[in-house]
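Data block below; observations after.
Yeah, one chain of the complex is gone here, protein chain that is, but the others are all in their spots.
Right, subunit A next:
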């Protein structure tokens, strides 16, 4: 051990005979003084013969001989830069051949040779060799390596910046096109709205009367009920998902060795409900068969009536059904009640259908109608009643409004993207991170593969089957510093991931440094469910010219 060697070597240095004066009596008055303070370390020019000296904080005047005498006189510790006698002082090592540096008093004369003091000036003469030549060379070598990486990385980085520039152009294009489209659409909407208003104002009073129809009111009530149900249903689905996550976390996270039978029962219950194998058996089954241990949940065939909607239909079509224009429907209904023609169903069904299905439906309808006409089942080209005319106009208006919304959305999105592109809190001032949006980096550690898709989400994926957990969504860059701090882009926070059993929501701190590749080096979980990833990205490799200056200042 280096320490014992040094301690051993120190012993003979102590004099055995002379009364014990300060061990550092021979220490030079300026030993350990930082270059910028050297001018302060001279005795005060006074007439008195034993020179005096003032503590740097001005609090006390002491004898010049008390400087570096291994006894702390000054409250600010400034009288002992070279001995460590004052707890709050530092010693400056010149480290000729390398870089000078300061160490705290606690490391001065402690028998250990500090790496920061390659010249050995932290210990009494003879204890630590001067190794600055070697240390300096090694340091410069490392610096050179890093410079090379940086150079290569910064080239890649500039390609990211050009990507951002292209993206900028593209987005600007999109904005321009959609702006034009919006203008056209707005006019169209205005025209149609005038028409509809004219048409509908005629029958406004009649409409009010019709709206009082019990059928309409019931329909509205049903619709409201359905909306509420849908809302509640969604809430429950979310709850169920959350519960599932909690139980999954419990299943994988609980200590199966612990004696808590309540937990074990909960885990087994969940496993049977979700059709999962028992967690303790997962590994075993892996070993036994290559097929993997995951048993898919047995989808029980639910019995249901033919006209009942399936879960998928519910999910897809319910929204559209609820978007029905009930006023139009009311008008349709009138017509339907007054003249029981087949037409209304066929022709106006489109108003019940989701937009996406309308074109197919219309094609089908036209074919069907022509067939029916041919067969004489229905009449073609029958004069439309006013109500029908109203409704058609309204439909057109709806379509036009829809298109306008789409155009607006498109524009807004493009504007948002454009803003984020050079937002320092997002893709960086030069947009250098845009290229990496949703780039997924992986690292396998133990039984899991950890993945972070930049600016999106981090995940933990088990290698032997089982549930993938979200470790969090992208939240922000380094929240501890301002965006102009160089450390800002060295840290990303992903949070609000799946909740841990008996713990917090999972989260990730991604620590990045300059490297020629986008990669994750290490994954650790220093606290339960709080992950630290370290990795590199060329997007952090600033061009050499910029950094060189910064570095020089530091030196």
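What we mean here is this: a contact is a pair of C-beta atoms (placed from the backbone, for glycine too) under 8 Å apart; a residue touches a chain by one contact, two chains touch by 3 or more; residues count from 1.
One rule holds for everything that comes next: contacts and distances are computed from a predicted model.
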UniProt name of the unshown chain, from "Glucosidase II subunit alpha", "AP-3 complex subunit delta", "Cytoplasmic tRNA 2-thiolation protein 1" or "Ubiquitin-related modifier 1 homolog"?
-> "Glucosidase II subunit alpha"
Which of A:75, A:269, A:479 or A:503 touches the missing chain? It is A:503
Of A:112, A:314 or A:496, the residue touching the omitted chain is A:112
Among A:70, A:248, A:271 or A:430, contact with the omitted chain is made only by A:70
In the complete complex, which positions of subunit A touch the hidden chain?
-> 1-3, 7, 10-11, 14-16, 19-23, 69-71, 73, 84-85, 87, 104-107, 109-112, 255-259, 445-446, 502-503, 522, 524-528
